[in-house]
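Take a look at the following structure, please.
With one protein chain held back, the other chains of the complex are shown just where they sit.
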Amino acid sequence: MWKYFLRRIALSLLILLGVSALIYLLSMLMPADYIDNQTYAALQSGAMTKEDVQRLKELYGLADKSFKGIVKSYLSWLKSTMSGDLGFSFLYGKPVTKVLSEYIWISFLIAFISYILQIIIGIPMGIKASVNQYSAYDYIVSVFAMMGTALPSFFLSALLMNVFAIKLGILPLQGLTTATKLFPPDAHFQILLDKAWHLVLPISVLTLLGVGGTMKFTRTNMLEVLNSDYIRTARAKGLSEHEVTYKHAFRNTMIPLVTSLSGMLPGLFGGAMITETVFAIPGIGYMALRATQQGDIPFIMGYNMFLSILTVLGMLISDIMYMVVDPRVKLS
Amino acid sequence: MGLIDIFKRKKIEGVDDTMYLTLREERRISKENNKIIRKFEREKNRKNVPEEEYLTQMRDPSNVVEFEDLHTYFFTDVGTVKSVNGVSFDIPQGKIVGVVGESGCGKSVTSLSLMQLVQAPQGQIVKGSIRYQDSNGKCYEITKMPKDKMLKIRGKDIAMIFQEPMTSLNPVFKIGEQMDEVVLLHVEGSTPESAKARSIEMLKLVGIAMPEKVYNSYPHELSGGMRQRVMIAMALSCDPRLIIADEPTTALDVTIQAQILELLRDVKNRINGSIMLITHDLGVIAEMADYVVVMYAGRIIEKGTVREIFHDPKHPYTIGLMRSKPTGETRDNRLYSIKGQVPNPINMPDHCYFYNRCDKAMNVCSRDYPDMVDFSSTHCAACHLYYGEGLQEQNKGKE
Partner (left out) sequence: MAMEKQNDLNNNYTDNNGSADSVLEQNFRVISPGRMVAKRFFKSKLSIAGLIMIILVFLFSFVGPLIVDATWGYKETQVFKIERNSDMVSKAEFYGPDGKLYTYYDKSQTLVVFKAPPSKDHWLGTDTSGFDIFTRLMYGGRISLVISFIVIFLETFIGIVLGGLSGYFGKWVDQLIMRIVDIFACLPGLPVLLVLSATINSIEGIPAEHRIYYLMAFLTLMGWTGVARIVRGQILMLREQEYMMAAETTGISALHRIFRHLVPNAMPQLIVNATLGLGGVILYESTLSYLGLGVPFPRAAWGSMIALADPSKGQEILANYPNMWVPAGILIVVTVLGFSFIGDGLRDAFDPRMKR
């Protein structure tokens, strides 16, 4: 088993290496003028010299765009990345790792709450729909689920903003804090409440978008399990439908469910670009989108690498969870 | 099937229409099915059914189960499949009743009807009765029994062993958990400890050498034979009055088969229960059964004691079955096989279903479905050869 894991990890590292090369190449495609744009002001005010700019370009390997130059700069970037240094963000004027570690938490908080809500709402709904296949409930829930996956996040956000923030005026439109309200610095609870107040809409958006997928996944797997021989055996034992469903069938459905849900965990740190931007929540997604629009190459690279690592990590976790949950896998 | 092939309509030579249903027919079938299914489901889902409605009297108190004129139909998209079409037989206390027939002849559906486990909503018991007598002499009409009452009979009084031991155990629970569950459910006043003791006792009973180890194993850690033993142990754990064994040995190695059969007979004697043994293997029947029921296309064509069926088969189909069994005596001949196939279960004809495969077919056979003819108090067969017009025709032919 350990051998298997070591192989998996080695493979993941290989994939990450490929991903980093690809992302690096993509960033190289971005015109280098962006550095000039970004440093223009600093250059004018004398905070930076021409040599600084050139050095920056060299530092990110943007000066030399020949193949050899790219390879060389990629290697040096890789080397510094290995040591945990993702470079320096132009836009935010801080090391990329610092920006990441500062802003992922609010993103994680939003994503995590909506993840929990998705589980709490989606799984019971999926089970109920599968037990009553083809009933009105099943249809309604299925349509609702697909609606969630079909809605663009920016449209749903706009709709909710229009209704709840503007028409009804019961929820704030944007931001994380109320700008017009001044809190005494020791009113931690009130500040927290104010922040929570601002997060209601973004969390609702993410939950509405994601709950359908969880529900549908549960339903599909549940249906498959409900048609199997051991469910017939369970019925033949005299177990009630409730026990058959929630004990025998659901325990089997748990396997794919836990596997996929646990694989989603690392991704929660990745931030929701569009939703955060629409609601102007200063999370990592919002920062990344701004950085992309402004051409902050070091940050873009760092962020994309970060996302890829999260993806790979998610795959590893779901592999491990699969072994934990499914008794059949342990031996092989 | 290829994508293009999918949309081709295949013609059959000699038939003027294609073999496929027209859209209108399809729609008519779905409409009728929905109506019928809804009716039966409504009947089934009634709440608080008074007990009188499903209490009944046995015809013969020495029977555990009596099937009478049972009809179980499947309302499918291509028409109604009469899987069980008027089946009547008894399962006496302490006896083994073998049900034989080709695959798809309705043997399994008969047993599932008894358990109320027919795949709903398409599958419905349409007509007839299944009477069950419990140990206190109380008789229940299974077809009218509400679902919640049925739960008390399933697994406790009537236990079932399925054909596929590989897939019939839940892969994520340990054997122990799955066995204890039955005891905890049906034996009053049982505790987890007593259930475990009972389960281990049962595992010992079915000849498992290391019951504790098996108790703590997952199904995938056991071989097929072991799993079938576990299934049997599980079925036994509440001292059932009737065990339904649906092809219990088909999926197993030949060497294991004999052991499992031996075990079944052994445990039957020990708990003084009955067994309904469903199989297509005549050898198994000869070995095990007291009574034999031969089914063909959803109907019983012959039934009798095992002696009568094996030594004096009456129906041409039974005779064919006996001849198609390898005996080792007839070296020179090739194994006999019954020509043709089982007819389609949809739109069954009015005449004998075996007519087109029968080598003794007569004119009368293509007109009416034959009645049951009694040969002794236990032996009867449904064939025109033995009564009325058919008998005359037969005699004429001889002269």
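Observations on the model:
Going by the order they are written in, the chains are A and B; count residues from 1 in each one.
To be clear about the criterion, a contact is a pair of C-beta atoms (placed from the backbone, for glycine too) under 8 Å apart; a residue touches a chain by one contact, two chains touch by 3 or more.
Quick caveat: nothing in here was measured; it's all calculated off a predicted structure.
Checked against the hidden chain, the listed residues A:Met254, A:Leu268, A:Ala288 or A:Met321 yield one contact partner: A:Ala288. If you put the hidden chain back, the residue from B:Pro61, B:Pro326 or B:Pro349 that touches it is B:Pro349. Remark: the residues of chain A touching the chain excluded from display are 11, 14-16, 18-19, 22-23, 26-27, 29-31, 33, 139, 142-143, 146-147, 149-155, 158-159, 161-162, 166, 173-174, 220, 223-224, 227, 270, 273-274, 277-278, 280, 288-289, 292-293, 295, 300, 303-304, 307-308, 311-312.
The working rule: only the chains that are shown with their structure count from here on.
The touching residues of chain A, when paired with chain B in their complex, are 228-230, 232-241, 248, 251-252, 254-255, 326-328, 331. Touching chain A in their complex are the following residues of chain B: 115, 117, 147-148, 151-156, 159-160, 162, 164, 167-173, 181-182, 185-186, 218, 220-221, 231, 234.
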